[in-house]
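Below you'll find the structure I mean.
Of the protein chains in this complex, one is absent; all others appear in place.
Every chain is named by a letter (A and B) in the order it is written, and numbering of its residues begins at 1.
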Amino acid sequence: MTSLVSDPIGEQAPQVLPGSSSRLADHTTPLVRNEWYVAAMSDELDRTLRERWLLGAGVLLYRTTDGTAVALQNRCPHRSFPLSRGVLEGDNVVCGYHGLTFGPDGACVLIPSQDTIPKGVRARRFPVVERPPLVWIWMGDPDQADPTRIPDSSWLSDPDYGAVCGYLHVKSSYVRLHENVLDHTHFPFLHGVEVSDVDWSQAPFEVTQEGNSACITRVLKDHPVDPVFGRAIRNSGHRVTRTSTAWFKTPAVHWATETIEDLEGGVDERTEFHFQILHMFTPETATTTHYFWAVARDVAIQDALLEAGRRVTVATFEQDAEALELIEENWRREDGIREVSLTSDRVGLLMRQIIAQRALDEAAPA
Amino acid sequence: MTSLVSDPIGEQAPQVLPGSSSRLADHTTPLVRNEWYVAAMSDELDRTLRERWLLGAGVLLYRTTDGTAVALQNRCPHRSFPLSRGVLEGDNVVCGYHGLTFGPDGACVLIPSQDTIPKGVRARRFPVVERPPLVWIWMGDPDQADPTRIPDSSWLSDPDYGAVCGYLHVKSSYVRLHENVLDHTHFPFLHGVEVSDVDWSQAPFEVTQEGNSACITRVLKDHPVDPVFGRAIRNSGHRVTRTSTAWFKTPAVHWATETIEDLEGGVDERTEFHFQILHMFTPETATTTHYFWAVARDVAIQDALLEAGRRVTVATFEQDAEALELIEENWRREDGIREVSLTSDRVGLLMRQIIAQRALDEAAPA
Partner (left out) sequence: MTSLVSDPIGEQAPQVLPGSSSRLADHTTPLVRNEWYVAAMSDELDRTLRERWLLGAGVLLYRTTDGTAVALQNRCPHRSFPLSRGVLEGDNVVCGYHGLTFGPDGACVLIPSQDTIPKGVRARRFPVVERPPLVWIWMGDPDQADPTRIPDSSWLSDPDYGAVCGYLHVKSSYVRLHENVLDHTHFPFLHGVEVSDVDWSQAPFEVTQEGNSACITRVLKDHPVDPVFGRAIRNSGHRVTRTSTAWFKTPAVHWATETIEDLEGGVDERTEFHFQILHMFTPETATTTHYFWAVARDVAIQDALLEAGRRVTVATFEQDAEALELIEENWRREDGIREVSLTSDRVGLLMRQIIAQRALDEAAPA
């Protein structure tokens, strides 16, 4: 693990050049395909044929009779009719245009108008792994689809935690969404001092890199608890030490944690409280993103309290989405934009280097 | 006449390459211009100035005082104001911007602000031939506008037949619309077994080519009459032989026939019944089409029965339109699509070769 101390980058701040291909990823960078992305929440899938556009491709999602989640290209290989407009017959999909029928592995099993099935007639199958409440998909080279690479989310069903989930469609590049959640310093300004005091954006931080992941850890010691946390923990007004990590795990997943250590006796004989947030960004196109999220905490996990927390979370993430859509729109309308970066952007720039490099590697001939 | 026996093309199926320019026409192929297309139904035109976009050009349509249909470019040659927003003065069109006045031959006859009319000031006139209920237009080289090339539709006014007409605007390439009507095998799946039993999509067929036309003839012998035909003929349940032809006449016109030979005594001492369908596809742009149609039959021609038939036809053609729009949308959203073709596609591929070759010929220097 490499540790980068925080340092002001000032005038040497790297600038984001539009269309820069290799250095820093942006909305023009080819999407990273060899990765597990969230295709859907488990409860979205059933025996209905559903269409979702993922990484620029139409994908058909459904469950077989035994409940297995299936993902096929949502175009009949014959004349590109969306298979989602056909019907399920057992585990097979019958195209609504000419009746071509495909098994859950994508193989064509019936062409009503002829006896032989030419070998080339098959729907592309995308590897799928379900880890409830998440359904993961691999849109890249199937030979590299190793399920052990799926980020761990088992804590989502940890009985000590209460979790809530949600989804937003965002008209912004997934790169910007990643940069936003790696960036603690926007919290007091975009979300308000209810969520993080301004002091927090000035607190010392450390950036670490581990392979193709990058993490920022920020600690604010001995400070009044921020109102949002105080209300959940019921320790409003207490002084606490807040430790926040924001971790770019993969181009598909960002994992954030908040640890609140109560310095004034705590609540119900506990002094440490944990919040975990999984941000799952699945590009729909280069400039639009499926944003799945899950938030879990080991305090105030009664249903009514979780529901109150969910509403705060939704409001907060909608602020992020709106901000990033405004930014994407500015980039769309104006030519020749150059941006400057600040000290706190170091981890975001690291993430953008990693994504850019992975995109470059994928484009390289094998 | 060349006869191609039907044969499975299986693994050797030609694939449609995106942007393929010369082999198989698709939505990227330049439109064939040297052809008679339907500009309007006769009853659409009167003394009103109407605009319709045909083959990527704005066209002004109206009738002179003696009822002659006229088609001019719908842009004043001076500053491109749409002439349809001007007024008719007798047979002449007065531009609503500067009062330039054009005769039905496109010649400028008045420029209010000056005495002389420079020779270059003229609106392009498009050759028009009316064969009620159809108004044909020639958007290509006017020297080649030979009216004898207009496909025969005189049977539309044959007193033994009852006919109904209609129009759909379809957000799909005319090439796909042609391919769809040459393809019998989608009938049971897209339109339902009311229209054609699945057996029919497996019936033997023959493909023939005559110059730049292509035809498929399909015969299903000794089979229960399909419900739609049985209801019109009132021979439901009878065994019949159904002979279907689907004929790509020109890039503008597809002519289909259905002949039902009743093998169980017939109705009212008749045993043979005929249905004719004229599909007239006029590109609005490369990916949108004006779809005019006319259906005639020599049975059940009373007004109420024709109206019932018309409603079935509209519902059927709307299914086609919706399917082709979904397909066009898939092509628009997804890059690098490749399709595979089946045995039954032979006539469609032949049509696409013909259109591609004609487009290529038009692009060649004279």
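Simple rule for what comes next: a residue touches a chain if its C-beta (ideal position, glycine included) is under 8 Å from a C-beta of that chain, and two chains touch if they have at least 3 such contacts.
Computed from a predicted structure; not experimentally measured.
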Per the touch definition above, residue among B:Arg23, B:Arg50, B:His98 or B:Lys171 touching the missing chain: B:His98
Selected from B:Arg33, B:Arg75 or B:Arg358 as touching the chain missing from the view: B:Arg75
Among B:Pro112, B:Pro142 or B:Pro204, the residue in touch with the chain that has been omitted: B:Pro112
Residue of A:Met41, A:Ile117, A:Leu190 or A:Ala286 in touch with the missing chain, whole complex considered: A:Leu190
Where the unshown chain meets chain A, residue by residue: 8-11, 13, 15, 179, 183, 185-186, 188-190, 198, 201-202, 323, 326-327, 330-331, 333-335, 337, 339-344
Positions on chain B contacted by the hidden chain, ascending: 53, 56-58, 74-75, 77-82, 85, 94-99, 111-116, 118-121
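Heads up, the rule we're going with is that only the chains that are shown with their structure count from here on.
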Separation of mean Cα positions, chain B and chain A [Å, integer]: 48
